[in-house]
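Before any comments, here is the structure.
All protein chains of the complex are present and in place, except for one that has been dropped.
Labels for the chains are A, B and C, by order of writing; each one numbers its residues from 1.
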Amino acid sequence: MMELIQQIVDGLGRGSIYALLALGIAVIFGVMHLVNFAHGELITVSAYTSYWLLTSGFDWWLVTLAIILVAALTSVVIEFVAFRWVRGAPDFTMLMTSFGVHFLVQALFVMYVSANFRQFSRPDWIFDTWKIGAISLEIYDLAVIATTLITLLCTYWLLQHTMFGISLRAAAEDFDAARLMGIRSNRVIRGAFFLSGLLAGVAAVFWLMRSGQAGPIAGLNPMLKGVLAALIGGLGSLSGAVLGGFVLGLVEVLLIARLPTEIVGLTDGIVFVLIALLFVFRPQGLITVQHVERV
Amino acid sequence: MGTDSVRHFVIPTFGSVLLITALILGGMLYTANGDSSRDSLVTQMLINAIIVLGIQIYVGNTGVLSFGHIGFGGIAGYTFAVCAIAPGRKMLQIPDAPFGLAEVDLTPLQSGMVAVALTVAVAFFVSLALSRAGARSGAVSAVVITLALLFVVHEVARNWTDLTRGGKIGLSFSPFDGATLQGKNWIYVLLLCAILLARLFKETRIGRFAQAAREDDLAARTMGINPAIQQMAALLISVAVVSAGSALRVFELGSINPRLFFFDYTLLTLTMLIVGGRNGVTGALVGVVIITFGSEFTRKLAEMEIDSLSWILREGLTDIFLGGAMLGFMILRPAGVLRDWEFDHWLLDRLRRCKKNKAPEQQSDVKKQSLKAAKTVCAPAVLKVDGVTVNFGGFRALKNVNITASADEIVGLIGPNGAGKTTLLNVITGLVKSDSGRIHLAEMNLSGMPPSQIARSGLVRTFQNFRLFSNLSVRENIEAVHLMAGQYRSARSLPDVDALLRQVGLWEFQILRAAALDYGNARRLELARAAAAAPDFLLLDEPTSGMDDKESMAMIDQVRTMADMVGSGVICIDHDLNFITGICDLVYVLDQGRVIASGTPVEISANPAVKAAYLGTATNVS
Amino acid sequence: MVDEILNVENLNTRYGSIRAIRRVGLTVKAGEIVCLIGPNGAGKTTLLATVAGLLNPVLGRVVFNAKDITGWSPDRVLRSGLSLVPEHRRIFGNFTVRENLLVGGVTQSPEHRENLLDEMLTLFPVLKEKLSTPAGYLSGGEAQQLAIGRALMSNPNMLLMDEPSLGLAPVLVDVVFDLILKLRDTGRTLLVVEQNAQRILDVADRAYVMRSGKIVVEGAASELAGREDLFDTYLGGSGVAA
Partner (left out) sequence: MVNRIRPAFIEKERGSMKQSVLLTMFGGLSAFLMLGTAHAGSFNIDAVLATSLSACKAAPSGTPLKIGYAADFSDLGGFADKPASEAAKYFVDLVNCAGGVDGSPIKLIIKNIEGNPEVTQRVGLELMDAGVSAMLGPPFPDFGEPLLQVTAGKIATLFVTSTEPMLANSKALSYLVAFDDTAQATAAAKFALSKGWKTAVTFSAPGPYFGYNPKIFSKVFKAGGGTIAADYNFVPIDDMDFSTQANKMASVGSAPDVVYSAMLSFQAAVLRGQLDAAGVKTNYLVTDAFEATGGYFTKGVEGFYHTTHSFPAAGSRVKALADGYQATIGAPLENASFGGLAVDAIAVIISAFQSTGSMDPKILGAAIAKTDGVEGATSNLSYSGASGSPAKPVFVHRVVNGAPTLAATIQ
């Protein structure tokens, strides 16, 4: 029992980061119908930012702010450079565009920075734990969960109660109708990328605190987890993405903890099989978004 | 039939042979200086071409984006390696291989066949999963499932060390026993097979159906095409080609490791496919050539030492080229360099033009085939709509609708906007489920059947907003449905494609892309396409909308002749009362989901309730 | 002409490769109700969509309030004071009624938005009770009122309405037509596409009849309403001389 609680706490810690990444992907999918496989590049850029700032002696608190800002700006820049030209194109085109961006950013870092991993120091408190009975709570996990909850609440508030949020949701639901209401498509899409970048930035802070390294492919793994979580949740649904993130985190932890050692290495593979099965039997993901086709 | 087999078999075969000849000659020219790395580049390019063509068979014809094909390649590659590597070497590499695989000793040819067979078997189950998940053009579920396959193969290859020796190292042939390909004959043979398969598959019935579903899934289904089966067939064939190519790739590289068939290679092959034009075989080959030589050129460029340009001529340039090519093409020319242009189409066109110059084509008089005579032997089929009710949420779209139509008459369905006419057509063709009521055609109960089966049973429709197969030519639009009729409606005499084309006045435009037609012609094509299915009933949704008076009146004749040619009844929704009175034997009037009147056109125009429903007066029937 | 608020000249729009409207011209004077009637597929909706900026014309111009708005994006058109109530209403089903109205007021300053919201609630008392209901649960009539209210939230000078009575029960159709009159009384100009020709001719000042992408008849509504041959014209007759 204690073991299970412990694993749930661990899983929520993992899932929080996934949830933030997935939410960012779902926001963009909502307004543009784009599965953004270039979302991980925001983490890559954040990683190099933290490396440069930390090795120049800046404090983690400052770096945190910088990461979030840089991620959000990068997201807007990527939209401006690439995605704005394929707006409204078939899904196939947009998907391949996002892969093109992924390729290019990676190559630019190999070209102009280094193919090597760059290490930077983690904050001091990162491994501190509180013991409550048999359960050890990592401060880090608590911080992640708390920050994620706060971020999600802020995002929720933003989406529900500000004109920007309402515009964003309106554009996600019916883009043309939203334009007819006076919502500027440029502004709302840029806003979506900015928000998505902010969320990726918050996720990046925690991801990087733990990984402590930057490399050209630093964003690949977080991108995959984010996309998977968003897919589990049903892509178009924002709450589904958050749910998907937590589900993915929990499933991973439970698999790592419960699988026999010989096949623990297959955890990612098993997660993929589960997701494929989910799509075979529920192609819309956990939460279904209705899209009506008129004949 | 003769000209058909020329167009769909002889010329494509001839074109494919010319294509491979061009590739081989080009390769020989490039390697003429005896440079062994150039030789190797050409070999690698030809192998990539096989794999890309394999992917093209699936992605091009069905429009479903697959990330999984390289995963299949991985399965094939490992199977091939495990079978073909000499037992002595395997004892060093994987002594603990399960099922005694370490002792297996097969020739490369046998191993290749085992690899293809095994992979196709796996593909069969994947195709079941894909069709269960409703894979179709642009569906996310297909992307996820194929991506999952790619990752699972990669993870298994990394973790099943007893069989694969794990990540980063993998299996390898002994560099001494001549594992690399002796001569290129095998590659040539396989490449020719791949080109022929890909090219001819496009012309087969299955290929045509798949392309129709790619262009418009819904329209294909209402024309009697069940995309799931075509996609399954396309997947199996394409996986077989990819597997053979992957086995060659492993043989040529002399080794395999998990990275060999993973993300990088998936993106590389997809880029090749997309750059050239994924819907065409010539396009796919051109893409392979462009990307191969483009990246080789950038690689050489990056090796150059020019101080002033060292900021760009450095490592990573090839990746910049690949990423840039992908991004640039997606933004500027998403359909690729050649779109779906085929070399042999162009060839045929040229040949035709030559012929025309020599001997002017005799003006063929279209003999209006009348099949009605043949049909009158048995009583005309009757379509009965019996007490159909449909609710959308709280809104009752149809209320206890009863309609009877006989296959020897033309029945009109009129009523104001929102009366439920289109909904009724949707119910009849199976696109909308009714909450109660039944639909019978002759003695058959159609309720609950999927749209494709209803179409095969003899009900085919057109759409208010066209749903043509827009990237297929006018002729191909009709041919796809005609092929369906040949398969499922062979009990009836089928209309001739040429006759249909001439009848609706599209003969001149037959090689035009359907998307390029103007309004009236597009409507006429929809009519001809539906007629090609040799249905018992043609269901027409607003056939004259957007046409001017002259065109509308001409349409009366066209619909009549069409119905005559294929011997079908017509149910027709329209607003144009002149059209309706001109064409219909019987008219039903719908308002707010119920039938408010029925009778001959004359009776109907005299009925005040009809006028009220249309123009909306205070005497509105409620 | 000072009182001409909307002027459409020689407008041609393609829908894909298809030319959906051809050489269409019409004018609307300030304070008028003008209706646009004609059979399905005549191009009425395409015309409204082009005026509102959803489609780009291949030829011709649209002048609104003395400004050439041809080719403007929909949000810019809206900001210039021209609002479209689209066909099938297109309300945001997952939004509450209040949120739907707020989206409509996205171009307004926050205070003004609140004022407009109050104004709408007095204009549409039905919506007041359902402020926090998801709009997807509204009945057809309520949804139509919401759609109109949402369009009015941008405080437009002129309203384009596409089939406002479509799919409504007769009682609700009355409500909608009363509303159209009420809106005119508040000084707004209306261009209405309507299936229910007789009813709209009763309230409109002038009418245009479209067929096959062209305007075939134009005249005072009262005059057209009295014409017995309208029924035939409307349904495909060879046409009455304008």
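Convention: a residue touches a chain if its C-beta (ideal position, glycine included) is under 8 Å from a C-beta of that chain, and two chains touch if they have at least 3 such contacts.
All values derive from a computational prediction rather than experimental measurement.
Here is the thing to keep in mind: the chain we left out touches A, B in the whole complex.
Residue-wise, the contact with the chain that is not shown comes from B:L260, picked out of B:I20, B:L260 or B:L501. Interface note: of A:F80, A:F127 or A:W157, the residue touching the hidden chain in the full complex is A:F127.
Of the listed positions A:L53, A:V253 or A:L278, the one in contact with the omitted chain in the full complex is A:V253. Think of the hidden chain as still there; on chain B it touches residues 35-37, 39-41, 44, 93, 158-161, 165-170, 172-173, 175-176, 179-180, 253-255, 257, 259-260, 264, 299, 302-303, 315-316, 318-319. Chain A residues in contact with the hidden partner, per the touch definition given at the top, are 3, 6-7, 10, 13-14, 106, 109-110, 114-117, 119-122, 124, 126-129, 136, 138, 141, 207, 210-213, 215-217, 221, 253, 256-257, 261, 264-265, 267-268.
Quick note on the criterion: only the chains that are shown with their structure count from here on.
Any chain that touches chain A and also touches chain B is listed here: C.
A comparison of the A-C and B-C interfaces places the larger number of contacting C-beta pairs at B-C. Rounded to whole angstrom units, the spacing between the C-alpha centres of chain A and chain B is 35. Measuring from the averaged C-alpha position of chain A to that of chain C gives a distance of 42 Å.
In chain B, the residues that touch at least two other chains are 464.
Residue numbers of chain A whose C-beta contacts span two or more other chains: none are found. Residues of chain C touching chain B in their complex: 16-20, 39-43, 139-140, 163, 165-167, 169-170, 173, 195-199, 211-214, 230-232, 234-239. Considering their complex, residues 52-54, 73-75, 78-79, 83-84, 86, 90-95, 99, 102-104, 106-107, 110, 150, 153-154 of chain C touch chain A. Chain A makes touch with chain C in their complex at residues 163, 166-167, 169-170, 173-174, 176-185.
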